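Of the protein chains in this complex, all but one are displayed in their positions.
We just call them A, B and C in the order they show up, numbering each chain from 1.
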Amino acid sequence: MKTEFIIAAAKAIQQTILANENTLESLDRAIGDGDHYINMKRGANTIVDIQAELASLAPNEAINKIGLKLLSTIGGASGPLLASFFMAMAKVLRENGDESLLKIAAAFAAGVQAIIQRGKADIGEKTMLDVLIPVSNQFKLLATPNGDIKLICATLINTAEQGMQSTKDLIATKGRAAGLGDRAIGHIDPGAKSCQLMIEAVCKLAMEA
Amino acid sequence: MKTEFIIAAAKAIQQTILANENTLESLDRAIGDGDHYINMKRGANTIVDIQAELASLAPNEAINKIGLKLLSTIGGASGPLLASFFMAMAKVLRENGDESLLKIAAAFAAGVQAIIQRGKADIGEKTMLDVLIPVSNQFKLLATPNGDIKLICATLINTAEQGMQSTKDLIATKGRAAGLGDRAIGHIDPGAKSCQLMIEAVCKLAMEA
Amino acid sequence: MKKFINHLDNVLVESLSGFAAAHADSVTLHLDPHFITRKNKAVNKVAIISGGGSGHEPLHSGYIGVGMLDAACPGHVFTSPTPDQMLLAAEAAHADKGILFIVKNYAGDVMNFEMAAEMLPFESATVLTSDDCAVINSTYTNGRRGVAGTVIVEKCVGSLAETGANLQACKALGDKVNSRTASIGVALTSCIVPAAGRPTFNIDDNELEMGVGIHGEPGRRRETMREADAIVRDCVDAILTDFKTRNFEPNKHEALLLINGFGATPLMELYLIYNTAAKLCKQQGIQISRSLVGNYTTALDMAGASVTLCLLDDEIKQHWDSPVHTAGLRWGS
Partner (left out) sequence: MKKFINHLDNVLVESLSGFAAAHADSVTLHLDPHFITRKNKAVNKVAIISGGGSGHEPLHSGYIGVGMLDAACPGHVFTSPTPDQMLLAAEAAHADKGILFIVKNYAGDVMNFEMAAEMLPFESATVLTSDDCAVINSTYTNGRRGVAGTVIVEKCVGSLAETGANLQACKALGDKVNSRTASIGVALTSCIVPAAGRPTFNIDDNELEMGVGIHGEPGRRRETMREADAIVRDCVDAILTDFKTRNFEPNKHEALLLINGFGATPLMELYLIYNTAAKLCKQQGIQISRSLVGNYTTALDMAGASVTLCLLDDEIKQHWDSPVHTAGLRWGS
């Protein structure tokens, strides 16, 4: 994973967030406080804004920088969670030297683990973790030394989509929707949706590469 | 003018005010603060409410009582003006002994004079006086010892109607609409409208009697 | 109309009762006719009494207390109170040095207070507040309306009265503060009078009413909605022009800047307005040395705000700064 790819991924993420304004906004309006799109947009824009600075960094440093920048930019629940993801991911990348799929999957898993620790949530609580945990598990499973990147990406896009859809029928037990009880049923979790969109965007980028 | 007639007149006034809720309310909404109907209704209801008490009084005392009661009930601009009208009217009735048309016209004129003094307004300023002054003048003119009460009443109804209509094209220089300049043009003054309605109601009652 | 009310006829009494209960340590409510007095009656001072239609809370009842009013007479919503209220309030508050009425300049208020003053068994005087410079051509009219500047008049006169000053001196200070104060308001939405149950005026989503009155009376003109800076600039311009017409040179004075919310505009926006207004004043050489931002003279649930500038001198500053202990304005000890 080159820094170049990281920057391209950031742009792809920005694009998909901006393109899904209505969806993200209405999901958070329905079971949250309506700011998830604004938060994600603010985060995505800032990262793209610092692309020149990122370009001068090693991949692991760039990812860590992204985490730090998100931490001081997004706020809300998604800010510290996504920041923790990238900062934890960067640590794994630093510890290992290679750039194998295995390492990336491990880094992704470390990121997800950091979200779990920070937010004290798990799968089934109607959060972004309902996308991230299945994707991470699937990724670890498929990330063999000679795994087919296109196939892996296509699978992960699918897994993310399923995870996102799975939040629809859940009662929320973490995050802002946790107060709603039954009223949360029937609504997709906004953070799950934005994670699914980001995973899709990055996977598509990786498939093209 | 018997106390009985005064009470009947109060009821007729209450009826016409209640029947014109929309008209009065929208007129005061357009160039005032929207409370004229509520004020007039509050006043009319109170007078009808004390009819038993009024019935025990001489006509001049009943009229004075009405003035005092309106003073402490209506508030706003119309309250002290209408109260002054009745209180001044009562004084004339007390001073004279008979109940001739002449006396009633003089009492009415004294009432209008009290409004002029209290409000420091005159004809042409887009207020209730644009109804009351012409009606009073006309009334004095027609109130001869053997004047035809039906004819007089019909004429006064007409004069009131014209006076009320005349406020439509005026700029207001007194009252709440005085701040509006040209924007008051095209709207009938609410106080002029309620006075016209009251005069019409009382005249019709007198014609029936 | 969605409001927290029970029966239309009881809104006023229930609200006054809540006010009196919440501030039972400092005010006493009298009903039928309605008036509110300080719980601890002052001695040997001019009694300062105000009043007016309800719906402008905290004006006036919220300003009863040491350093400000002795009593207030609340009328029905947007309707002047009646002379019997004022007479009883005066009787209750009279403290041997006469009564000063502070009255916003509306025909109804003026006439009702006038009739009360005529019947009063005590010496009295009246300060008419008329700070609204939205009403331009006052030669055509019975004068300008009293709006948020009334709070400044009540605060300063209340402070002076507390020192034992006589009736004439209190009236003179009130008139002076009023003459050095100008306000203008902007509405984004209409208020809804409970008894009417519908908006007093219609206004489009892209419109504002410049110069609106605190009862929702129409103002100078209906305008297209635009950014806050442009709206506030027009307000400040109107105020400065007004001062010039009255031969004041605002830039020769320190000033108090009051940004008043009409009831439904959040503090966040009021502070944003303050930011712009203060900058514009500074650009004009006016030194803003006192300020007040919040809902002080409201118009029920109207969204909008007014800008008030009061040109200070040492006397006004002293009486603005002095301690005040009321529900709506409180500082000092």
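By our rule, a residue touches a chain if its C-beta (ideal position, glycine included) is under 8 Å from a C-beta of that chain, and two chains touch if they have at least 3 such contacts.
Quick caveat, the model's predicted, so the values are computed rather than measured.
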Q) For the chain omitted from this view, which of the shown chains does it touch? A) A, C
Q.
Just to verify: which one of A:Pro59, A:Gly76, A:Gly111 or A:Pro134 makes contact with the chain not shown?
A. A:Gly76
Q | Absent chain, residues of subunit A that touch it | A | 25, 29, 31-35, 38-39, 42, 71-81, 83-84, 118-120, 171-181, 183
Q. Footprint of the hidden chain on subunit C, which residues?
A. 2-7, 11, 14-19, 21-23, 54-55, 57-58, 62, 77, 188-189, 205-206, 208, 225, 227-229, 231-232, 257, 259, 263-276, 278, 288, 291-293, 295, 298, 300-301, 303, 305, 330-333
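Following the convention adopted for this analysis, only the chains that are shown with their structure count from here on.
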Q: Indicate which of the five shapes (line, ring, star, complete, other) describes how the chains touch one another.
A: other
Q. Whole-Å distance, subunit A centre to subunit C centre, using C-alpha means?
A. 54
Q. Once you find the CA centre of subunit B and the CA centre of subunit C, what distance in Å lies between them?
A. 32
Q: Could you give the separation in Å between the centres of subunit A and subunit B, each centre being the mean of its C-alpha atoms?
A: 75
Q.
Quick check: what residues of subunit C touch more than one other chain, meaning two or more?
A. none
Q: For subunit A, jot down the residues that touch at least 2 other chains.
A: none
